[in-house]
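The structure appears below as structure tokens.
One chain of protein is taken out of this complex; the other chains stay put.
Presenting chain A:
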Amino acid sequence: MNYEIAKEPINVQSVIDKVVQRDAGAITTFIGTVRELTKGKKTLYLIYEAYEPMAVKKLEQIGTEIQERWNGAQVAITHRVGKLDITDIAVVIAVSTPHRNDAYEANRYAIERIKEIVPIWKKEHWEDGQEWIGNQLETVSYPTGKPEEKDLNE
């Protein structure tokens, strides 16, 4: 179970432990946390929601993509859902590879892909309201109904 959606706080070490391997010279860990201020606006808390079975599949797909691109990589990703307070951990990505440069690059790739293809949404709650993030600015559209190759490489 290297790819998980969690309803409880994430144990960072347990994610790291999944990618420990004798061939690794490096493990990089990305920890995504809930930020208080976005463009000067104060967030009180977030609600994350996932289409869970598909989200797990898409996390697995990201892991497969990484293993195709970076030789010898092992990947584990856990994303939390539910109500998260400021400083709480929303996502942990661990990547191990034989050499450190690959571990950094592959880990960066994973978080960018999560933001493109994994069906997880956050609802921001502020002092004066709440909003689902992702579509309101209408900066992203999918005229064909699914992500285009160009969307996936940005």
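Here is the rule we go by: contacts are C-beta pairs under 8 Å (C-beta built on N, C-alpha and C of every residue); 3 or more make two chains touch, one makes a residue touch a chain; residues count from 1.
Definition applied: contacts and distances are computed from a predicted model.
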Hidden chain of the complex, named as in its UniProt record, picked from "Phospholipid/cholesterol/gamma-HCH transport system permease protein", "Anti-sigma factor antagonist", "ABC transporter ATP-binding protein" or "Molybdopterin synthase sulfur carrier subunit": "Molybdopterin synthase sulfur carrier subunit"
Among A:20, A:44 or A:133, residue touching the chain not depicted: A:133
Full-complex contact with the absent chain, from A:24, A:91 or A:106: A:91
Contacts of chain A with the absent chain, listed as residue ranges: 32, 48-51, 53-55, 57, 79, 90-91, 111, 114-123, 132-136, 138, 140-147
